[in-house]
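Inspection log for the structure reproduced underneath, given as structure tokens.
Complex shown without one protein chain; remaining protein chains in place.
Take a look at chain A:
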Amino acid sequence: MARLNRTGYGRSAVLLLTGAYFLVPIACAIAFSIGIGAPRQALGFEAYTGIFGADGFTDSLTLTLKLAAATIALVLVLLVPALVTVRLAAPRLRTLVEIVCMLPLVVPAVALVAGISAVLRWGPDHFAGTPLFQAMAALQAPQFPMVLVLAYTLMALPLAYRTLDTGFAAIDLRVLVEAARSCGAPWPHTLIHVVLPNLRGALLNTAFLTLALVLGEYTVAAVLGYQPFAVWIVATSGSQAQMSVAVSMVGLLVTWMLLLLISAAGRARRPKENS
């Protein structure tokens, strides 16, 4: 009994320390954002209420959400068919695909953006007057910089691969696909009606992780001169420090809520018949 009590105390201590590690900085940030501890400043929620009216907030958030949606779509369009192919038709390529997907882990964002910058500078000199020049210009269009989507897709590959691979490992893909095919389903229908619904949890997790990555990514966008949400927060912190912290807190809260929603959606089953 005494040993059990000691174990209980030990667990509580670890929990307390871990909680403090996460919660103290958040509490300090919230305190700062509402003016606690700042001399000659009244307490208030102006930093929060003024977020939506802040200059550049809506534009940067809209751009980030559009980039996130495009990145999620591209990651899934690339990885789901690739993993289905690797598992069904070319199992020998599995290691290669895994290595390729994990490669961005060892390439720092700064190195990645340095490479992208070099290509973008070098390209126009060589392709002037060709369709490729137009394509490179379109990639960098300020209203929707596709080049960021490509970079974010690369950066999201390791997380997306792991999550999707775990999802695939949890189902008997070959049997499900063959059962669907023997029921007269062509490949696209098999993917849409059988494979994807059984990967719902993995797809949602992939989408969430990619969204979180895009929401928080700063280096690539800043170096390339775009101003999505993370870059806007940093830029705002110079002139409106409290608001930039407030925005970060709201972002954190929204991310947690999304995580809970995705977790709940992953567990829920469809109770009604749909045939």
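Here are a few things to note about the model shown:
Throughout what follows, a residue touches a chain if its C-beta (ideal position, glycine included) is under 8 Å from a C-beta of that chain, and two chains touch if they have at least 3 such contacts; residues count from 1.
Please note the rule applied: contacts and distances are computed from a predicted model.
According to its UniProt record, the chain left out of view corresponds to "ABC-type quaternary amine transporter" among "ABC-type quaternary amine transporter", "Phosphonate transport system ATP-binding protein", "ABC transmembrane type-1 domain-containing protein" or "Acyl carrier protein". Of the listed positions A:117, A:140 or A:198, the one in contact with the omitted chain in the full complex is A:198.
Of the options A:183, A:234 or A:257, the residue whose C-beta touches the omitted chain is A:183.
Although one chain is hidden here, its contacts on chain A can still be listed: residues 171-172, 175-176, 178-186, 189, 193-194, 197-198, 200, 269-270, 273-275.
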